[in-house]
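In what follows, a single structure is set out as structure tokens and then discussed.
A protein chain is absent from this complex, but the other protein chains hold their places.
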Amino acid sequence: MVDIGHLMLILALTCAGYSIFVSIYGARKNREDLTRSGEHALFGVMFLVTLAVFTLWQQIFAHDFHNEYVVGYSNRAMPTFYTVASLWGGQKGSLLFWGWLLTVFAALAVYLNRHKNRELMPYVVAVLMGGAMFFIALNVFVSQPFEKLWQLEGTTQVIKAIMQPANSIPYAAPDGRGLNPLLQHPAMAIHPPILYMGFVGFSIPFAFALAALISGRLDSQWLKTIRRWTLVPWFFLGIGMILGGKWAYMELGWGGYWAWDPVENAALMPWLAATAFIHSTMIQEKKNMLKVWNMSLILLTYVLCIFGTFLTRSGVVSSVHSFARSEIGPWFVGYLVLLIFVPVLLIIKRLPQLKTTQHFDSVISRESAFLINNLIFLGALFAVFWGTIFPIVTEAIRGVKITVAEPFFNKVTIPIGLFLLLLTGVGPLVAWRKTSSNLMKKFFLKPILVSLLGLTIMLAFGIRHFYALVSLTLSIFVTSTIVAEFHRGARARMRTNQEGYFVALIRLLQRNKRRYGGYIVHFGIVVMFVGFTGKAFDTEKEAHLKPGESMQIRSYTLTYKGFKTFEDSNKVVWQAEMDVYKGGKMVKTIYPNKHYYIVQEQPTTEVVLRSTLLEDLYVVLAQPNDDKSAVFKVYINPLVNLVWLSGLIITLGTFIILLPDNPLKSKVAAQRAKIAQHEIA
Amino acid sequence: MAEILFFIFLASAVSFYVVFPIVQARTRAGRRVNSSNNHPSELVERKQTIYAAIKDIEFDYQMGKLSKEDYQELRQQYKDEAVRLLKEIDQKEKKVTKGAIRANKKDAQANFCWICGTALVIGEKFCPNCGEKIE
Partner (left out) sequence: MAKKKIKITFAFTIISGLLIWLTLSGFEGEMQYSIGIKEVKAMGEAAFDQGLRVKGFLVPGTLQRSQNSLEVNFVIEDAGQEMAVRYAKVLPDTFKDGAEVLVVGKYQREGYFDAQILMAKCPSKYETGQEYDIKNYDPSKHIDELEGTN
């Protein structure tokens, strides 16, 4: 019989369709009972998809090898932690997981807005359920995670199908094939869910934007509502990319963390659009302008999320990580066309209402700095987009696939990135609306002097790499402007509120969470750029060593002691032993491994590091030989740890921005306000 | 078999939950969406934008980012606009609100809260909007 999980999905699909219908109809007829019913249906969909997900998890944990997906992505030998990850380890499961996250996010957003935005919500519900319907429909019709294995009677042939075919008996495989061992890494187990939370999370601002367009409620209410709903997915996307980088660095063994692979670009593109949106939305809040622009940016962000998924899932571009070629491509194309045309038509329809009444106060102002920032972000997006789809375009036009790889992206994005870094420093110094050139000089003088000093020191130390010099100088510049901002803000508070320096500093952060939290995020970005710059100073060396022999790389000496072999239920392990000396002193013994996963017939390289904040010594056991000699590949990656560290700083900054205003504080404030009003009366 | 029963139970429970608001509305004369509330009118929104702008100007001046002349010019400009808007809002609502009292009292010394930009009446010790202490 058909799996109950599949039935739940069918029910969820029906429920989502019902929700769309009653929400729109109810909103048009102004009937709250219907729109409430639509919201209930949304919660119902969430509940049903949750049940379906847990059904699949249950089958994975119970090793139910009658289910084809369970056979494909789990086995008995896998550790529990990774068994959880089997849910999103393959195409079908990950699409189900995606749909599940979407319904959970949707339910949360609708629940939190149950008393607010009543005119918007029916349309928000309809748009969200539209998205959910798409993903659930994929799981019901094309990419079915509850497909079962059946053995045709009288033969040894096993086929997969949702319904039991005629003349067949249920078939259960003795064991599964397991999750790809390359994916069995802590960072990889949590990287996809976090990345998905980013992709899926953008459905909420998308739904609010579209609802505002449909309902004609185009005041900035929707923009205020989605402020946090934009920041959270933006954050998840960024952290997801950093974790993905960490995984690639630790697991793939080529010494790097970013390769401009289409899958990586797929996550980077919506992140760029969202970053632009987060900045330009402030202009709308402050000046009530750029309405069409902001609307387009958030719609673009979501479209890019879906486009990225399409790119990586349909196999139209070749990528290291790409999933199997599958029949979901056309579905995604259809959905994308819908996602582009409907909003564009709506924007055109609402154009008169989106006209701006405000204007710029001055050419040199924070507003125009933000606008330039937007332009540059979109420029970066444009470059990454063209680089990614170039093979598709050239194949369509010239009949030959022409690919551009890492060198292209580096050539184009490094100058753009450095210019953005410069803006990070300049933007906050420019006041909103107007900045006089005298003050500009005053503000820029000190940071410029500090960065010039830094530049001189770097030159004195013999650094000659052009981009590295620019990047590090700019980093010093931006850092000093951020420090100066904090200092000036604290000083201003000290003057007006008679507070001590540290109290003033903390109050400053509390009272202006967005501004100063934003500066902390900026600082995180600076740290990340410094980490990227380390790439300019890396080095690598390959050596064939017999036991007892040593190799030299920069100030390190590595002495190879030999390797041993052993195996457990899951894999065979070659483990080499090496002593690491730095400047003649032994600092660490390292054990680079090579594993061979038996069931999957796949080796994995287990890198070892000798890691300090300044640099990583990165050792790969590339090839163990029969005579106990071995080939090693050794990298020195300076500053790479700053990239991971920047993730923590960005997390801190985002956390501060997201902090709710202290409820106790606002109560006190409300009371004070009451007292003040009494005094007037 | 048990699975099928469970599923039927599940489907009925979900359906009941989904149609519940409609049934409820039938029994207690349907409440309708009141579409006029909780959305700031265009004017109020513009007022908020201007308050935010004044807050920024104050803050930038406190931090020494605006020169005194620029600060005074910009602040006057936004204050005038705020007053104009307040009057406009009052006219629209056809009643005299506190905002208008404040706007009428407004003279050369009228101040704005540096945290939230609300118009202040001389003698107030706390901002009536955000509660910030006024020196």
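General remarks:
Chains here go by letter, A and B, matching the order in which they are written, and residues are numbered from 1 within each.
Basically, contacts are C-beta pairs under 8 Å (C-beta built on N, C-alpha and C of every residue); 3 or more make two chains touch, one makes a residue touch a chain.
All values derive from a computational prediction rather than experimental measurement.
In the entire assembly, the chain absent from the figure touches the shown chains A.
Check A:26, A:72 or A:427 against the missing chain and you find that the one touching it is A:72. Annotation: of A:107, A:133 or A:149, A:149 touches the absent chain (contact as defined above).
Among A:190, A:573 or A:622, the one in contact with the hidden chain is A:622.
Contact with the omitted chain, checked across A:337, A:405, A:586 or A:614, is made by A:405.
Within the set A:104, A:371, A:573 or A:645, the residue that contacts the chain not displayed is A:371. Of the residues in chain A, those that touch the hidden partner chain are 71-72, 90-92, 149, 151, 156, 158-160, 173-175, 177, 180, 182, 252-254, 318, 320, 324-326, 359-360, 362-363, 368, 371-372, 375-376, 379, 382-383, 386-387, 390-391, 400-405, 407-408, 411-412, 415-416, 542, 544, 572, 596, 598-605, 620, 622-623, 625-627, 629, 631, 633.
FYI, only the chains that are shown with their structure count from here on.
Chain A and chain B have centres, each the mean of its CA atoms, that are 33 Å apart. Those residues of chain A lying in contact with chain B across their complex are 1, 4, 7-8, 11, 15, 18, 30-37, 40-41, 43-44, 47-48, 51, 116-119, 217, 219-221, 285-288, 357-358, 361, 429-436, 438-439, 442-443, 485, 488-489, 491-492, 495-497, 511-512, 666, 668-673, 675-677, 679-680. Remark: chain B residues 3-4, 6-7, 10-11, 14, 17-22, 24-26, 30-35, 38-40, 42, 45-46, 49, 52-53, 56-57, 59-60, 62-67, 69-70, 74, 114-115, 121, 123-133, 135 touch chain A in the complex.
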